[in-house]
Structure formats: structure tokens, C-alpha cells
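First, the structure itself, so that you have it in front of you.
One chain of protein is taken out of this complex; the other chains stay put.
So that you can tell them apart, the chains are marked A, B and C in the order they are listed, and the count of residues begins at 1 in each.
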Amino acid sequence: MSDRGDDEGQPGVGRVEAFSDGVIAIIITIMVLELKAPEQPGVAHLWRLWPTFVAYVLSFAYVGIYWVNHHRLFSHARCVTNGLVWFNLGLLFALSLVPFSTAYLGGQEFSRDATLVYLATMLFPTVFYTPLQQIIRTTGARGEAAQRYHRQTLRKGVAAIVIYLAGIPLTFVAPVLGIACAGLVALLWFLPRSPIDAWFDG
Amino acid sequence: MSDRGDDEGQPGVGRVEAFSDGVIAIIITIMVLELKAPEQPGVAHLWRLWPTFVAYVLSFAYVGIYWVNHHRLFSHARCVTNGLVWFNLGLLFALSLVPFSTAYLGGQEFSRDATLVYLATMLFPTVFYTPLQQIIRTTGARGEAAQRYHRQTLRKGVAAIVIYLAGIPLTFVAPVLGIACAGLVALLWFLPRSPIDAWFDG
Amino acid sequence: MSDRGDDEGQPGVGRVEAFSDGVIAIIITIMVLELKAPEQPGVAHLWRLWPTFVAYVLSFAYVGIYWVNHHRLFSHARCVTNGLVWFNLGLLFALSLVPFSTAYLGGQEFSRDATLVYLATMLFPTVFYTPLQQIIRTTGARGEAAQRYHRQTLRKGVAAIVIYLAGIPLTFVAPVLGIACAGLVALLWFLPRSPIDAWFDG
Partner (left out) sequence: MSDRGDDEGQPGVGRVEAFSDGVIAIIITIMVLELKAPEQPGVAHLWRLWPTFVAYVLSFAYVGIYWVNHHRLFSHARCVTNGLVWFNLGLLFALSLVPFSTAYLGGQEFSRDATLVYLATMLFPTVFYTPLQQIIRTTGARGEAAQRYHRQTLRKGVAAIVIYLAGIPLTFVAPVLGIACAGLVALLWFLPRSPIDAWFDG
């Protein structure tokens, strides 16, 4: 049995990654189909697309960040268990709802309801990502780098959940605050070394 | 000639897998395009999407399970024959009809006709998958693990066909029973070791 | 320089194949989006989809056959020249028009005009495929198998062009004859050893 190879007919880690890449690439790209070119001429009709455009930018960043993290996580995977396959499919399912809630957020022009649906969609993939991370932690690489990686992402993951949950009551105050929470999480993952790590590791 | 390599200009096993992955990734993802964001505000309009959503969940699980099984099967393939290429294309064709029947099932809100069309679409890929399995059984790996794999999946495959066929008369009683059959097959494949195996192998 | 590797910053053969696979996988799959689920209940509305469905089957077979041949051809490629990159992009462009003419053929219910557009779209990729084949013949593998492959596919290619061209006047007699020509070409490529080879090689 090779290091990252097949375990009695299970797809190898590389193939799970390739399939996930395909699905995530499609999810991130079909969102642009919501950005429908106006049929009437004039800049005014173009300008009306701004809520859809802002929602698209935010969701592109969100899915892009998930792709980066998915690959960082899978670089530590060493074997394909049943749990890994199914939780990964669950994660892809959860991410596949992002185009829907993005279209809703843009179409409803950041209304309170649409923002709540959007925040819920942002939170949903965590339900599958956290167990997936746990599976790879126990069955994957065990070196110092892997340990530090899991420690840091666990912190980031908890911080992201807390910020999203804080976004729910804040959306009732003003939807823009809920959106700001989603933007804050994107920024947190975007930074190579998050302020949270600096705070913990000193 | 390498172990899983090219046979006089035939695409290698890896490339057939990669192409199949691409097609399956697109099939599984474009289904979400049917989940159209409501244009009117309010939770009531969102709620009306539930049949489309349930149909999407079921079909995502169905196609996801086919992907897992396709890869498990192909991990035993050793050479690319003409039969393998064409039956695999046939399988991809059959799977490509799933988004259509899913949209129909959701749009018709699980009517009897739509459920029958859906069950027929669930059964159709078997027409290509069973010969494909036979081809890989005769031209592929012959170890103990491969033998056990083929024995178990053959049982599961027969059980799935029987359950789907049972779903047809049951749909005439109540469509929900037909859908339950589709769900039961998903569960059967989802479990790492099916009750059928337990019953046969003791 | 490796056998199939990079030549001063040119993408490797493998990557040209992977990108082509991606594009062809999307082309073959988005055609199913034309098969729109009827909103009204009843088998009669389902039945009206038959022209779109037949057009889809034909085009799926057509693009699938192109994929198989593309890979067989590229298994003989050894280096990536500028000509190979651009003619391959041209081929992908020509194939990307298939979903359009398929939708037109189905929507116009196999009218004479739509059949002519369809046959033209079937012929168009040849404009790029034939030079591509020539490039790979001169820069690629030169073994006995490669020589025989190029000889056989050249014959098939010429036969396909002749049959498509014959389909144009036949469409003016009856569109179904033009469609039959497209089906005949599919059959010709589908068979592992075509009657043409049998006739030439005895």
C-alpha cells in the first residue's frame, strides 16, 4: 500500500481532491451566471446590478478560501476512509448551496431575510468540515507541521463560527452588520497569520 | 506497456477516470441551478422551494454514491478496452439525465408521473454499470480484495435494482413510497458494510 | 527535457489534455440543460421533448466520440508546439458550438434549416482536427502502432467528411436523411475496426 494510495478499492486521496476541485471550480464559476447582462442600454441599468455584484465578490472569496483550506487540509491526509469520503461529499453539498443564497442575497438587495439565509449557508459547510478535519487529524500526517496546522485552523474555525453566529443578531439590527461579519471571516482566513494566532502564540 | 497504461493509443485508465470525474462533477453541480432564488421577499416564497430542495438532496446523494462506486470499481481496472470506453460513456449519458428528472420531480412536487420518471432515471445507469463491472471483473485486478469487492457490489447492485423495481408499483399506491425506495438504495450504498453482506457472509 | 515534458515554458502534453478534457466534459454536460423539465403535469408534455432528446443523444455520442479520438490522438503526441496549442483551442471552439446547434435542431424539430446548421457544426471541428492530426503525426511518436493509427484514422476522417457532405443534399430531400448521415458517422467511429479498414486492409 502506497503512502497516499488506495485502500482496497477506495479512491486515492488525489482523486478525492481532483473531484472536489472540479465541483468547487464549477460552484465558484456558475455564480457569475446570476450576473445577467442588462438588455436595455445605459449605465443606469448596469448600475442596478451592484447588489448582485457585491454578493458575487463576497461568495467568490468565500468559496475560494474554502478551496485553499480544503487543499491545505488534504495535503495532510494519508488514507481515504469511508468517513472522509462521505463528509467530503457533505461539504461539497453544503458549498453547492452558496450560488443559491448568493443569488438570493443579490436579488433581495441585502434584505434582512436574505442576509440570514446567506449567513446560515456560510455556517452550514462547517457541519461537515469540522468532522472532516478531525478525521484527517487522526488518520493523516502526524508531523510537527501538521500538528501546528491543525491547532491554528481549529482556532480560526472556532473564531469563524463565533463571528457568523454573532452576525445573526447583528443582522436584526442592520443587515449590513451581518454582511460585515461574513467579510470579517473572509479577511481572517485571507491573512497568512491571523491576529488570533498572534494572540495565542504571542 | 505499464500496468494501467496505454494500449496502442487507447486513453489510459487515469484519463478515463479524470474525464468521468469532470462529467460527474458537472452533473452533480448543475442540479443546484434548478434551485432558483425567489424574486419576491418573504419566507413563504422560500418555503415553496422544499420539493425542489428535497429532490436536489436525494439526487446529490445518488450521483455522489455513483461517483464513489465508479472510483472503487476503476481502482480495479488494469487496461482500457473499447467496451470499457463505450459503456463508461453510456453510464455518463445515463447519469446526465439525473438533473432533468430531478428538476421534473421537484417541479411536479413529487407527483406520481414524476416519481416514475425519477425511478426510471435511477434504474437507467445500471444498464451500463453492470456490463462495465463485468468488463473490469474479467480484464482488471484478480486479487482477493478485488474478488471480494466484486462479490459484494454485485449483491448490492442486484438489491438496488430489486428495490427500484419494487418502487414502481409502490409509487402507484403513494409516490412517497417510491421516493422512500430511492432513499433506501442510497442508504444501502452509503453504509460501509451493508446488511446484505452481513446476511450473506454471516 | 522529458519525453512528453515542457519545452521552454510550453504547457506539457498532459496539461493540454487535462484542459481539453475539462472543456469537453462541460460541453457534453451542459447540453442536458436544454432538456427542460415541463412545468405542466402529464405524459403528453413529456412526450413533446422527444426531438430535443434525440438531438441530445446524437450530440452526446458525437462529442463522446471526439473525446475518445482526441485522447487516442494525444497518446501519440510527444511535444507541445505552438501549432498544437492553437489548433487544439480551435477544435475546442468548434466543439463548443455543438450545444447551440443541438438546441436549434431539437427546438426546430429537425427542420431542414436546423439539420443543415447541425451538419455544418458536425463538419466544422474537422477544420482544426485534421491539421492537429498532421502536427502530431510529424512531431509525435513514430512507432509501427502510431503509423497504423494515423493511417486508419485518416481513412475514417475522410469517410466522415464525405458522409457529412453527402448529408447536405440529402437534407434537401428529407432532413431525416441528413440526420441518418450524422448517425452513420457516429457508428463508423464507434466500431473498433471500421468496415473501411476491413475493405482496405483485406
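Just so it is clear, contacts are C-beta pairs under 8 Å (C-beta built on N, C-alpha and C of every residue); 3 or more make two chains touch, one makes a residue touch a chain.
Since this is a predicted model, take the numbers as computed values, not measurements.
Across the entire complex, the residue among C:Y104, C:F124 or C:W189 in touch with the chain not shown is C:Y104. Of the candidate positions A:L35, A:V158 or A:V176, contact with the hidden chain is made by A:L35.
Considering the complete assembly, subunit A touches the hidden chain via residues 17-18, 21-22, 24-26, 28-30, 32-33, 35-39, 41-43, 46, 57, 60-61, 64, 67-68, 71-73, 75-76, 145-146, 149, 190, 192.
For subunit C, the residues touching the chain absent from view are 6, 8-12, 15, 18-19, 22-23, 25-27, 30, 33, 82, 85-86, 89, 92-93, 96-97, 99-101, 103-104, 107-108, 111, 113-114, 117.
FYI, only the chains that are shown with their structure count from here on.
Think of each touching pair as a link: the shortest run of links from subunit B to subunit C has 1 of them. At the subunit A-subunit B interface, residue numbers used by both copies make up under half of all numbers present, so the two copies contact each other through mostly different positions.
Per-chain CA centroids place subunit A at a distance of 26 Å from subunit B. Subunit A and subunit C have CA centres that are 37 Å apart.
Listed for subunit B are residues 18, 22, 25-26, 30, 33, each touching two or more other chains.
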